[in-house]
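With one protein chain removed, the remaining protein chains of the complex are shown where they sit.
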Amino acid sequence: MLQRLFKFKGGVKPATNKAPSVQAPLRIAPIPPLLVVPLHQSIGGQPTPLVEVGDRVLKGQPIGAADKWVSAAVHAPTSGTVIAVEERVAAHPSGLLTLSVVIEPDGQDEWIERHSLDHASLEPERVREILRDSGVVGLGGAVFPSHVKLTPAASVPMDELVINGAECEPFMTCDDLLMRERAEGIVRGVAIFRDLLRPKRVLIGIEDNKPEAVATMQAAVEALGENFEVVAVPTRYPAGGAKQLIRVLTGKEVPASKRSPEMGVQCFNVATAYSAWRAIAFGEPVISRIVTLTGNVEQPGNWEILLGTPMQEVIALAGPKADTNRFVMGGPMMGFDLPDLSAPVVKATNCIIAGSPTLFPPPAPEMPCIRCGACALACPHELQPFELYWFSRSRNFGKAQEYNLFDCIECGCCSYVCPSHIPLVQYFRFAKSEIWSRERDKNMADAAKARFEFRNERDEREKAEKAERLAKAAAAKAAEKKPDLPQAAPEPVETPTVDAEAAKKAAIAAAMERARLQREAAQPKNTDGLTIAQRKEIAEIEKRRAPLQAQQQAKPNAEGVQTQNSPKDQQ
Amino acid sequence: MTHYLFIIIGAVLVNNVVLVKILGLCPFMGVSKKLDTAFGMGAATTFVLTVATGASYVIDHLLLAPFGLEYLRTLSFIVTIAAVVQLTEMVIQKTSPLLHQVLGIYLPLITTNCAVLGVPLLNVANKYNFLESLVFGAASAIGFSMVLILFAGIRERVDGADVPVPFRGVAISMVTAGLMSLAFMGFAGLDKYQ
Partner (left out) sequence: MLTAILIMALGAIVLGSALGYASIKFKVEGNPLVEKIEAILPQTQCGQCGYPGCKPYAEAIAEGEADINKCPPGGMEGVRKLADLLGREVKPLDAEEKPKQLAIIDEQLCIGCTLCIQACPVDAIVGAAKQMHTVVESLCTGCELCVKPCPVECIRMEPIAEKIDNWKWKYPVFEIKPATRAA
């Protein structure tokens, strides 16, 4: 079998630094004393929390439900008690907070009831639902919900299914170890994907700096009698980018305006395939992932870590050396500095690198662009980073978009080769988030305008209706005044009106009384289960409020007038 | 035919209105911040200048020359151009709102554009006939638009570049314009057969 390989444009060859972390076998990390599981771990909708404070959860129990099609569920990584559902630091470059479920493990690690299923006997739709509810997302780092990608395009027949084991980022070896130790599971997972998408060929691409992984995968494919092709691809960053790997293996170039299914190709990470198999065949949702701990540490290696484990616990496993001054989540090319080590491991956490001034020397100062064009040669997407850089710098975002800023995958090749040490990717990230923010503002403005216009229209209409009503009433009065018109006994009509009004007043008074009682009854619930800080805050507010309330009580008449006036104003 | 070709090349490159004749500098500096606006201005000027050369030729030959009133040329040309611009704006606004959106705000600016006055006067000086005047007018306008668009493109780039602080803004624009003018001197001599 001779596989013809293609080349993608650009790319760089940084030192791989993978050797230290592949020496040790895959190890399973102990359960930490506290798990902080963010609910929003994948691209798409924010899952809604399913548990409350004080609930006991079992290992694998859903704690966040997918709220729409492009979304994935989140599960409890072990059994224990939910001690908080609150905003906690996220594993995000901003270090901001995100809604998380905090679980105190009970150490029993008790599984929820699991069902082992055979995907061949299930409807494809059902399989996709199971994957969504098991929280299977792209574990290569993009965390896009996998079930969405497993829906074949209606118009284009699926030619190739590409399985991404390239792992091109330096330092990172989590996929390598997974392929070496759990090749069978991966191949079985790929079979699930194949049955859902029905491609003509299945290609497993692995960079040729991982010969062991290629061999074990090859053996597993043969052992299971599958016809998948395991292909060693040349080592060149970013061969593991979806579009690049597709290009290398199939020769197909996915255009900017299209997604790969429209070209008859779909691409998944090996770890995703493995987790899909666990989800279907064992009923085990995604509650852990393999993380490479490497860099400036005593014991580099790969660990299977429960999602939600705080970073400091994880880092302690590897033992960072004394001169470690920063921690990078992700690889050195695309990763980001962790702003806070209490952030948890999430589905996107594939690698944590401890950095020291010797390992990652501080970046040289940025110098002016000399128009050498090295970045354009290195760009795997054939963009012109120098153009994008000038436009991003001068905040000419429209132009930057014209030069296809949004096709940039932020791989970092351009920054890597830049002789002037310009942090190009940072400029692109800045430009992208500015553009997104402007789009949000624009949408907000449009919505506000529509609502404002609707409100004006409604005001006009109400005014017209009121005028009409008044005119009618006036006409009726005029008609009443005419003596020659016979009146249908005015007196009996009048008494019920008075009665009705009295009844209405009584009803209102009763309603207010009820509301007051309700308020009083409801009051304590609000202040239940508050933290000390919150209680303090409330006490302060009450103190501030006291004079105001006294004032209000002092002149109840004024308030009475106010409340009586209000319904009239509303008309 | 070659005669007209020479007029066109002469007007667009060799004797470019902006860079060689140094006419119409206000829009050249003022409306060249963005490529899009430069395109709009260029299109509007091309349109107006062509019409203005025709109109002023008619005025000059039918109204001024027969009565020996050539000394009123400048005055009457200004009035004619202003009226033509106003009229054009109104007609465009009514007939083609889309074109008006593109040219709209630039049209009034052209009224005070010295290139638009200069070209009809040059026509007279060169003793061009009606067709020649039109060709010269259109070619000058194309030369103007071309330079304007080139300049806007350069300025957009300069915006993002590391310009030394004392040169930022108008200073670097002036330097750029000077360099462009120097470059256009390279065309001098192309029309020696004319």
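Order as written gives the chain letters A and B; numbering starts at 1 within each chain.
Operating definition for what follows: a residue touches a chain if its C-beta (ideal position, glycine included) is under 8 Å from a C-beta of that chain, and two chains touch if they have at least 3 such contacts.
As the structure is a prediction and not an experimental result, all values here were calculated from the model.
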- Message: Just to verify: which one of A:Gly107, A:Pro157, A:Pro255 or A:Pro363 makes contact with the chain not shown?
- Response: A:Pro363
- Message: One chain is left out of this view; which of B:Val79, B:Ala161 or B:Leu182 touches it in the full complex?
- Response: B:Val79
- Note on the structure: Per the whole complex, from A:Ala19, A:Val53 or A:Leu96 the residue touching the absent chain is A:Leu96
- Message: For subunit B, which positions touch the chain that isn't shown here?
- Response: 30-31, 33-34, 37, 59, 63-64, 67, 69, 72, 75-76, 79-80, 83, 86-87, 90-91, 93-95, 97, 100-101, 104-105, 109
- Residues of subunit A (touch criterion as defined above) contacting the omitted chain: 40, 90, 92-94, 96-98, 315, 320-322, 324-327, 337-339, 341, 354-355, 357, 360, 362-363, 365-366, 423, 426-427, 429-430, 432-434, 437, 440-441, 444-449, 451-452, 454-455, 512, 515, 545, 548, 552, 559, 562-563, 565-567, 569-570
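Just so it is clear, only the chains that are shown with their structure count from here on.
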- Note on the structure: Here the gap between subunit A and subunit B, centre to centre from mean Cα coordinates and rounded to Å, is 55
- Interfacial residue positions of subunit A with respect to subunit B in the complex: 368-369, 389-391, 393-394, 396, 399
- Note on the structure: subunit B contacts subunit A in the complex at 156-157, 159-162
